[in-house]
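Of the protein chains in this complex, all but one are displayed in their positions.
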Amino acid sequence: MVLAKVIGTVVATRKEASMDGLKFLLLRQVDTDGKESGGFVVAVDAVGCGVGEMVMYASGSSARQTKMTENRPCDAVIMAIVDNWEVGGKYKYQK
Amino acid sequence: MVLAKVIGTVVATRKEASMDGLKFLLLRQVDTDGKESGGFVVAVDAVGCGVGEMVMYASGSSARQTKMTENRPCDAVIMAIVDNWEVGGKYKYQK
Amino acid sequence: MVLAKVIGTVVATRKEASMDGLKFLLLRQVDTDGKESGGFVVAVDAVGCGVGEMVMYASGSSARQTKMTENRPCDAVIMAIVDNWEVGGKYKYQK
Amino acid sequence: MVLAKVIGTVVATRKEASMDGLKFLLLRQVDTDGKESGGFVVAVDAVGCGVGEMVMYASGSSARQTKMTENRPCDAVIMAIVDNWEVGGKYKYQK
Partner (left out) sequence: MVLAKVIGTVVATRKEASMDGLKFLLLRQVDTDGKESGGFVVAVDAVGCGVGEMVMYASGSSARQTKMTENRPCDAVIMAIVDNWEVGGKYKYQK
């Protein structure tokens, strides 16, 4: 899984029918200090998160292992909202 | 999923039989401002889009989760045409 | 799928039994002008192509969606020979 | 699989229900000398390891081939703790 920040929302009316009702969020990867520093990806929200939150997302076929994304052309899913992480005994990010 | 712009078309007469009738589009990834800036990929069109449109595509096995691409050697599919996206409360792209 | 040029052949006598009889080709990715510019990959030929031809290949589990590669440890397959592609209304490559 | 060092822990209370009870570890890839030098990833621990240990992780659908991660939206799993590795007849890392 990859740590990322929710930085925006994407609207797409015309889409594969099975994607109807899903929420698309724009994510940017962060480094271990929580700074935005990596690439961008659009992920389906499976946990009810909002812009500004720090999340984890899963890619590839693993992104289809939720009820919301099963059998759908979805290759990235937010599967957790992050409370905190610790490196070397210190919190690097806290909600 | 990845945001990309449809920049061209690809024609291939001789191909794996299961790919007959599919439309191949050339996509270039865009940044969060909608500028072409990333790599290129050829994707199958599952939503009826055209050159110049902003789309989302799914990769890997997720690219086979549409009726059009099921069980086919297709690893990238356009599964949505993008209307707009918003970052920091501002529209960064509008159709 | 990715656009690539067939630049060579690979011979491997000792291999997983299920790979017997398959032809391994060395591919180099090309840019939208058809110039060799990207990485290298070895792909199984599912369409009967030869050195020098411009092709498309599929990666990952999608590379196993042909009769030739089904259930085999193959992660890249040439699934089409490219006739031409067009960007901005101009042919960038023609066979 | 990729060699990596466990450098931290990630806590996420709100998550896809199927991920309950799993331990999320923050890994950094190492080079062949065992120095941290590559990217970061969050992986589920399937072997009971701790911060500071050198491990191998598997990605993609292969990350779901453990009892702990089966059918879950998990795309990276620690599937081994590394004792040592050898390059050119010399140990480059020993536990």
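Going in written order, the chains are labelled A, B, C and D, and every chain counts its residues from 1.
The working rule: contacts are C-beta pairs under 8 Å (C-beta built on N, C-alpha and C of every residue); 3 or more make two chains touch, one makes a residue touch a chain.
Everything numeric here is computed off the predicted structure, so don't read it as measured data.
Only one residue in the set D:Val6, D:Leu25 or D:Val82 touches the chain that does not appear here, and it is D:Val82.
Mapped onto chain D, the footprint of the missing chain covers residues 1-3, 31-32, 46-49, 56, 58-66, 69, 77, 79-88, 92. Although one chain is not displayed, chain C still touches it through residues 7-16, 18-19, 24, 26, 28, 40-43, 60-61, 63-64, 71-76.
Following the convention adopted for this analysis, only the chains that are shown with their structure count from here on.
Distance between chain centres (mean CA atoms), chain A to chain D: 20 Å.
Residue numbers of chain B whose C-beta contacts span two or more other chains: 60-61, 63-64.
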